[in-house]
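Missing here: one protein chain of the complex. Every other protein chain is in place.
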Amino acid sequence: MMLVVKNLKVSYGKIEAIKDVSFEVPDGKIVTLIGANGAGKTTTLRAISGLEKCAAGSIEFDGKNITNMEAHKLVPLGISHVPEGRKIFPTLTVRENLELAGWTLKDKKLIKERMEDVFEVFPRIKERANQLGGTLSGGEQQMLAVGRALVTGGKILLLDEPSMGLAPVLVDEIFHQIVEINKRGMTVLLVEQNAAEALDIADFAYVLEVGYTTISGTAKEIAEDPRVREAYLGV
Amino acid sequence: MTKVKLPKFLIASVVFYAIIEALFRLEVLNGYILHIINQSLIFVILAASLNLINGITGQFSLGHMGFAGVGAYVSGTLTTIILKLNPTVTSNMGIFVLCLLAGGVAAAFIGFLIGFPSLRLKGDYLAIVTLGFGEIIRTVFNNIDYVGGPRGLLGIPKFSNFTLIFIAAFLLIVIMRNIIQSSHGRAMLSIRENELAADLVGINTTQYKVMAFTIGAFFAGIAGGLLAHLIQLAHPTQFGFIKSVEVLIMIYAGGVGSMTGSIIAAFGLTFLSEGLRIGIRALADATNLPIGGEWRMVIYSLLLIFIMLFRTEGLMGTKESRIIKIEEAD
Amino acid sequence: MGSIFNAQQIVNGLQVGSIYALIALGYTMVYGIVRLINFAHGDFFMIGAYAAYGSFFIFNSMLAGKHGSIAFLVLIVSMLAGGLIAMLANQLAYKPLRYKPKLSSLITAIGVSMFLEYFFSALPMIGPSYRSFPDIIPKVQISLGSATISNYVVIDIVVAAVLMIGLTFLVRKTALGKAMRAVSQDKDAARLMGIDIEKVIGFTFLIGGSFAGAAGLLAGMTYPRIFPYMGIQPGLKAFIAAVLGGIGNIPGAVLGAYIMGLAETFASAYNSLLGEGIAFAILIIVLLVRPRGLLGEKVADKI
Partner (left out) sequence: MSALLSIKNMTHYFGGLRAVSNFSYDIPQGTIYGLIGPNGSGKTTTFNLITGIYTPTEGKIFFQDKEITGMKPYKIVQTGVARTFQNLRIFSNLTALDNIRIARHFNTRSGLVSSVLRLPSFMNEERQVKKESRELLDLMHLSSRANELAKNLPYGELRRLEIARALATKPKLLLLDEPAAGMNPKEVEELMSLILRIRNEFKVTVFLIEHHMQVVMGICEYLKVIDFGETIAEGLPEAVGKDPKVLEAYLGKRGA
């Protein structure tokens, strides 16, 4: 298993954002967490990448216990997180954004290579390499955010709502690229509001409800589960 | 529907007044302690009035003592002039109240002016401008010979006494509470919570910010006047930045937005400050070591830091004691 | 007012401006990265002056006569002192409040400032009174056309300029500089790039504090009198300079500082009350007319 999350709990002050979340992400697969807003999806990802402290439970990554390790120490271990809202550095150029993603890499050549890879996957980003990050459109920012994650070169990619705020036409493109990235050997943990699309590309899925993982199975099973169909797929 | 409820705060206040007055008459409390109680009550007025600006309306102000200074100098100058014209005036409380109000109005006017920058500035920026205004007010006192310049305004008649200060503090709390628990108070709270949203539910945020500054400054001016007529002196350094910070510490220690907190902290910190002063002097005398009065402020500043680090929300948080709060009928 | 007088005023203004600029940079950098008005920043300036004072006597006894080396070492010590205390203040007082409401750190900063001032004046070996600052380098008057200036003026301006050029290079060209910019824009995103943001923030305090420390040395040499409260006024003025330039903006801080230095020098020559109040007047006017300062960018709030 690439990632094993057991009985995770995270609180903001007195409010428990997630209460008891458990799931597993096998090597090389795409796993998706679906659920309503406020169910705790984003918090779960933030806890995995070290942006939030866990109040209880454990996170095991690649056989190593990483519970409550700091975010910057998790990056070199292989966790790449594309956060909600993309969080591009607006006054740094696209190139500088990508270079910074290589912060933990000693090898300058490797950074260059990976940047070339990114340009290959996202030709649009290459065209805009010298523009400031803040001037990119929503879709391009999403590509750059994924591009940065590729430069950090993790074993697992945590994606938080990649389709949020994008025109339907771009949503298709982004999901297509996720599949491509997965084919290149990166494991993907995908959090999505857009359950239908997410289940379409995922291998396994978990449903999060008010801080608990409630339903799990292969993406196919989940997509056919009547409870899921009613609440998340609108059929 | 409107069942007559016992006005809890009135009862509590009368009891407080009666106990202090009785203890003083029975000579359990000496003049020194009563003096510190008077000072505490003045700080209650200062803290609760800053609370309206800072805690309720969310406008950070670092120049609150500047308003008090305006009140002190204006009322102090008036009473000194009247005293010169008619030395028997000290028995006429009516005149004193009028002079106090004049000081309050003058401070309110300055507060009104200072309210305007708050229309365009937020947070840190506003803090720094209010600090600047406070410093300008202080510089002006420092440079007007008529009010004594850097020596301060001396020979102010002693008008303030426990009863008067108590009544002022009592009225302030009732007025503040009634404002806060009204539609106007909620309008001010909404500015603290989210100014843009307040604007977009039709609140004239400009008007309320200026109003908060004006009312807050008015009461600070009254407090300044009471203080000047208690210690019979108004001095530029009394109204500088450090003093404004002391008031700020009170509202943060008590809990921003909580009047109960402001009251408790005003008493607690005034007594603590005096206690430290005595304690340090005693320690220096006893040990013969060169322990200077600066240590009082060292401890005070450390206290401020520790409050912020370990109890960021202050003693009371935003909670209000039920004695002060009005129970709302449905 | 003759032309000689004006030339002299300009030189004096630039000299004061250089000292303000070094302090203002720290304010602006710290504000840029953690959105905190570090009220205690003026006190790092004071600490730099005292560190220079103390270390001068030590180095002077070791290297008697070698003025250049002594001056250089004293500069290093004053920068280290300012920088390390700044880092310490960040670590102990500001870091724990990083994710708390902003005003709580502002108030803590006021507390730190008061603490440093009163603690220094409470310490028996320092005390609240003035000390006269030694001549670290022999003072020489240089005749420059019709104006006469001292070599200290040149030193103040040149040291400030060298440090500022170094800083510009650091921020613009190095990886660390990019990381500083990234942290100032989005802390979570920076952490996800693997950047240890607390290290970067600590480093920013170190740089900012060391610049204030250097300014303390320069001010001590120039106005040879130091005392524990010496940081309050220049600190406030430099802060105003940073706001004037657009707080968070590095060139803005330098520009604001020189404008302040010149304005103050001219105003004081005209009238002392005006000299005392000009800084606040500038502050209020700037903030009312252009709240983001001269070079500050208008950041549209996300609505």
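Each chain gets a letter, A, B and C, in the order it is written, and its residues are counted from 1.
We take it that a residue touches a chain if its C-beta (ideal position, glycine included) is under 8 Å from a C-beta of that chain, and two chains touch if they have at least 3 such contacts.
Please read these numbers as outputs of a predicted model, since none were measured by experiment.
K.L.:
So one chain is hidden, and I want to know which residue out of A:Leu3, A:Leu157 or A:Leu170 touches that hidden chain in the complete assembly.
P.N.:
A:Leu170
K.L.:
Of the residues A:Pro26, A:Pro76 or A:Gly139, which one touches the chain left out of the display?
P.N.:
A:Gly139
K.L.:
Just the residue numbers, please: which parts of chain A touch the chain that's not shown?
P.N.:
Counting only chain A, the missing chain is touched by 15, 36-38, 137-139, 165-172, 193, 210, 230-234.
K.L.:
Since one chain has been left out of the picture, which residues of chain B touch it in the full complex?
P.N.:
That gives, for chain B, the contact residues 2, 175, 178-179, 182-187, 189-190, 193-194, 196-205, 211, 318, 328-330.
Definition applied: only the chains that are shown with their structure count from here on.
K.L.:
Could you find the chain whose CA centre sits the greatest distance from that of chain B?
P.N.:
A
K.L.:
Which chain's mean C-alpha position is nearest the mean C-alpha position of the whole protein set?
P.N.:
C
K.L.:
What whole-number Å value describes the gap between the mean CA coordinates of chain A and chain C?
P.N.:
The answer is 43 Å.
K.L.:
Between chain B and chain C, what is the separation of their C-alpha centroids in Å?
P.N.:
It comes to 34 Å between the two C-alpha centres.
K.L.:
Listing for chain C: what residues touch at least two other chains?
P.N.:
In chain C, no residue touches at least two other chains, as defined above.
K.L.:
Once bound in the complex, which stretches of chain C touch chain A?
P.N.:
Against chain A, the touching part of chain C is residues 175, 178-179, 181-182, 185-186, 188-197.
K.L.:
Given the complex with chain C, which residues does chain B contribute to the contact?
P.N.:
Against chain C, the touching part of chain B is residues 60, 117, 120-121, 123-125, 127-129, 131-133, 135-136, 139, 143, 196, 242, 245, 248-249, 252, 290-292, 294-295, 297-298, 300-302, 304-305, 308-309, 312.
K.L.:
Which of the residues in chain C come into contact with chain B in the complex?
P.N.:
Those residues of chain C that touch chain B are 35, 37, 93, 96-97, 100-108, 110-112, 114-115, 118-119, 121-122, 124, 127-128, 236, 239-240, 243, 273, 276-277, 280-281, 283-284, 287-288, 291, 301, 303.
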